[in-house]
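One protein chain omitted, others in place.
After this line comes chain A, so read on.
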């Protein structure tokens, strides 16, 4: 089973890297950018009997290591074996 874990900074946590990227985009002439927040994406492959079990394992992975929940949120999107998007996920 394949899954994508997205870790982002919580609202209100200062993101100096995002700010620097935002400034660079503006100086490159990319118009209309009003805010950039930097995050992390983990593409995970795992053996699990079903999606619920995979979600439980990935939640543990996020809580124990992938995210620092003091400053970060995480989102788990599970994709089925054929690599198609799981219901509710926009990732394919």
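Side notes on the structure shown:
Convention: a contact is a pair of C-beta atoms (placed from the backbone, for glycine too) under 8 Å apart; a residue touches a chain by one contact, two chains touch by 3 or more; residues count from 1.
In this section, contacts and distances are computed from a predicted model.
The complex appears with one chain absent; UniProt names that chain "Phosphoribosylformylglycinamidine synthase subunit PurQ" among the candidates "Penicillin-binding protein", "UDP-N-acetylglucosamine 1-carboxyvinyltransferase", "Cysteine desulfurase" or "Phosphoribosylformylglycinamidine synthase subunit PurQ". Listed for chain A, the residues touching the missing chain in the whole complex are 13-14, 16-17, 20, 64-66, 68, 70-71.
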